[in-house]
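So that we are looking at the same thing, I have put the structure below in structure tokens.
A protein chain is absent from this complex, but the other protein chains hold their places.
Presenting chain A:
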Amino acid sequence: MKKLILSTAALALTAGFALADTVRMGTEGAYPPYNFINDAGNLDGFEIVLGNELCKRAGLTCEWVKNDWDSIIPNLVSGNYDTIIAGMSITDERDEVIDFTQNYIPPAASAYAATSADADIMGGVVAAQTATIQAGYVAESGAALIEFATPEETVAAVRNGEADAVFADKDYLAPLVDESGGELVFAGDDVPLGGGVGMGLRESDTELKAKFNAAIDSMKADGTLNALIVEWFGPDAATY
């Protein structure tokens, strides 16, 4: 047994060396301000800037890969890329399948948006994105949950009357509500959910996890992470 552990460690080390040249970072590219595609057709957003900085600090070369949210965990596990950095909240269910670094965004509020402030968010129909903590929360809240593959569709469902409200990260909804010209408003109270947003990794990738944890530590220590959060999420955002 001991020998097995040793050889595993040795192999993990050599594997680490071989992989050190490129780390493939998986993201969704459809969830501003976390990650999105800008007018030039490139990935942009808080997590892209953060990810590049983390890679620089960890001495890694990183490459970005876009992947659908639905299959983002299966594709990590089967090795199509090495990390998920896509606004993914740390939850126990996910932690059983993959590993997370420490969070790089503190636990943030989720919110309901609807066409009127007194929408029936507890007993009506509420839209959420598939396989998100918000979808899990709605299912248990007593409201009828309808799930959509992309965040865009959840908001569209409210606009066309299919759902009474949409439940999502407040940071995602805020710009949409601001610019809807009064069509959308926040309804009910904010709900704190999840253990913050972290970077997802394969459970076997302990060495990479340690590197990113160290990089996140250093960004937390020198205040650059807080500055970045304020830059992308506004001065009211929760910081470290």
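Everything that follows uses one rule, which is that a contact is a pair of C-beta atoms (placed from the backbone, for glycine too) under 8 Å apart; a residue touches a chain by one contact, two chains touch by 3 or more; residues count from 1.
In this section, contacts and distances are computed from a predicted model.
Going by its UniProt record, the hidden chain of the complex is named "Amino acid ABC transporter membrane protein 1, PAAT family" among "Amino acid ABC transporter membrane protein 1, PAAT family", "Aldehyde dehydrogenase family protein", "Mannosyltransferase" or "Cytochrome ubiquinol oxidase subunit I". From the set A:Asn67, A:Ser89, A:Ser110 or A:Thr132, the residue in touch with the chain omitted from the display is A:Asn67, counting the whole complex. Within the whole complex, the absent chain has one touching residue among A:Gly41, A:Gly59, A:Gly161 or A:Pro235, and that is A:Gly41.
Note on the undisplayed chain: of the listed residues A:Gly142, A:Pro175, A:Pro192 or A:Gly223, the one touching it is A:Pro175.
Not every partner is drawn; the one left out touches chain A at residues 4, 7-8, 11, 15, 18-19, 21-24, 29-30, 32-33, 36-42, 44-45, 63, 65-68, 71, 74-75, 77-80, 82, 97-98, 150, 152, 155-156, 159, 175-176, 178-179, 202-204.
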